[in-house]
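Below is one structure. I have some questions about it.
The excerpt is restricted to a subset of chains, each kept in its original location.
Chain nomenclature is as follows: A, B and C, assigned in order of appearance, with residue numbering initiated at 1 for each chain independently.
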């Protein structure tokens, strides 16, 4: 098939190569032209503006957006839609909030343009050699582009999840689970680290990857991380987050689902970005007030 | 009555004065003699070793221990017991672990000496002018010393809680609740602090102390703390803990009682004592492994 | 002063009586007329529709809304605004979401009408005999109605918190803290209940109310509750919630404030409304899959 791709960041660039390797004609556009040039060197057709991208694609056009979630997606759609013909297809392959995808689907439908929301998981390596995709939107539209999803995903690694928004929703929950799993692994290793035993963390992760109940890709990455830096001495424990964990917790709250594990994972990330807390000051001040307990002065 | 007091720290010293004010004959001993001297200047009878303390008391002696929880209590009891006569009474007024109190009660009973475990709450001011006490042990023994508890406590502020250990147990739970309440207050103020509103925290605490659902002594102390330092700029948010919170959580675990609030309060205290976490490094390293996400280098 | 009150529910009715007792002329309207009749019997002036209410008040009119949060407030304002004159004042004394209050303040301002958001705490008894109020909005407007706030509140029990929305915001946080405090108390009593000791919970709450660190109104209410039903045998542990706890958690999330205690309090409430959980089934099924562990069949 032919596919246009907008956004050649870490994920988009690797996906473009992946698509090309599978025999698709890939036309790529990126805000800054150097990435497009790189892509051209890899056999991808470059486009230096949206008009060019659209022109280089045959109808029924398929355009994959791989840009950061948020207003930028709306802006792109606003620019792109007037250039498209009826039933051309926009696929949002980024980490957009599922309610935005529902809204965009409806908006584009009213303008005759088709829209799919595709959550993708698997990291950069997955993007390059085989990703996992969850796709929401109208089924007919999905069926039209299914060959692309089949080709870029690992075997058995794509799923049509149903109506608009469901692809990004399922991906969001996937990330929420990921937060909880990672924090669980992290707490376990911190207890190991503080224990009386002298353990080789890389070896522990290695053995857990062979036959244990908790084996899986995250544990394999844990093994890799400890292989590179056995005690993680080179980095600080600051855990950033990019939205899906927060959205998952917000969803849990609004559905009245107790989700303490995913929530605490998020809170520990927030805490890690803070040097000090006001709440800590309040407790310290209170302890001092009633018991004369020691306070750490600044 | 006559009462011997061992340990003239913040709490013990104030309690001794409180007892004396109520007309009791107080004999006090402290490891370092300067505190004893101070007490003598306040009209308390000083003793410079345990023998002296015991000799200065008439039988049925009543001796109140006010020392840090742990081995020091066992050592003191070991030293003190041989000097005592049958049915003399040792009261442990400190924050001992209730299982230690059950053990000590049994041990002393086998040697003919009576033992009460008395949890005391109210801070230094309470110790001085009216404390809250929860007393466990044999009821006959409690009745004998009840006048002292009545006098040192605020009106209605003492309770015989039942068999040995129950006094310290009830006090332990009191402190567990205190952890949760303080953390709740602290979280609330941190949200206020991070909010878009420009609030005078002292005034907020003040208004909440007048008619609101959450009025209480902790909120009064919050008001006082903000009165002294409106934004708590002078201190760091390091929250120490002295054992009862931990014991409460351990108790919850062994009784299979879900106690997320008290437990999280404790974890946030532990977290506040750490500059960085190993768990944070693990999560940061994992995010970097799968998504190439930014890591803060050391 | 003269004041119109709309909504004679538990809180509104008591507030109306409170205002009347302090010498204000109170005109009251309620959707169902029987409540209005009751109020008339208590010396309050009844109104049977909004026009009547407005007509019975002199300018600069002050109208206090005491209705459930949500669309009903918007509908009332929509109906009421056309009947009012410039700079008449609407006070929303309910538990509205602070962002709604900011929006309503702006909307009404554009139509020449003044608006205050007043969070009130203290329960029904407080509403009747002395409440705690936190008021946001334009300061001039607040100063105009300050006498009413002074009169209905306990001494020192009202605070002008600043710009529009801040009154409901501070009240929201108050309720979030309340969630955490209540859960802390509840966890403590559950540990007491499951313990080896045979405790009289009412007496424990009583002693904690006299001199302890955790004394306060909530502990007084705990004492009262146990006085009526010593083991709470008559009720089920279903904990409903009405919004402010959820909003507080949502606020914490969006401000990146770790608030585990308030959040867990909310989750335990949600959990208490569920007979069974899907998450529990997933874990049970997984344990069965890998270890052949027992599963409870339906």
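In the analysis below, contacts are C-beta pairs under 8 Å (C-beta built on N, C-alpha and C of every residue); 3 or more make two chains touch, one makes a residue touch a chain.
All values reported here derive from a predicted model rather than from experimental measurement.
Novice: What is the total copy count for the complex if 3 chains are drawn?
Specialist: 4
Definition applied: only the chains that are shown with their structure count from here on.
Novice: Under the over-half criterion for shared residue numbers, do copies chain A and chain B use the same patch or different patches to meet?
Specialist: same
Novice: Give the identifier of the chain nearest to the protein's overall CA centre, each chain being represented by its own CA mean.
Specialist: Per-chain C-alpha centroids compared to the overall one single out C.
Novice: Quick check: how many Å separate the C-alpha centres of chain A and chain C?
Specialist: From the centre of chain A to the centre of chain C is 39 Å.
Novice: Could you tell me the distance, in whole angstrom, between the mean C-alpha positions of chain B and chain C?
Specialist: Each chain's C-alpha centroid was found; their separation is 34 Å.
Novice: Centroid of chain A to centroid of chain B, CA atoms only: how many Å?
Specialist: It comes to 48 Å between the two C-alpha centres.
Novice: Counting only residues that touch at least two other chains, what does the list for chain C look like?
Specialist: 213, 256-260, 264, 267-268
Novice: State the interface residues of chain C toward chain A in the complex, per the touch definition above.
Specialist: It is residues 213, 246, 249-250, 253, 256-260, 263-264, 266-268, 270-271, 273-274, 277, 279, 290 of chain C that touch chain A.
Novice: Note which residues of chain B are touching chain C in the complex, please.
Specialist: 121-123, 126, 130-134, 153-159, 161-163, 165-166, 169-170, 173-181, 183-185, 187-192, 194-195, 197-199, 203-204, 206-219, 248, 251-252, 255-262, 264-265, 267-268
Novice: Contact residues on chain A for chain B in the complex?
Specialist: The contact residues of chain A facing chain B are 10, 123-125, 182-183, 185-187, 189-190, 193-194, 217-218, 221-222, 224-225, 229, 232-240, 242, 260, 264, 268-269, 271-272, 276-298.
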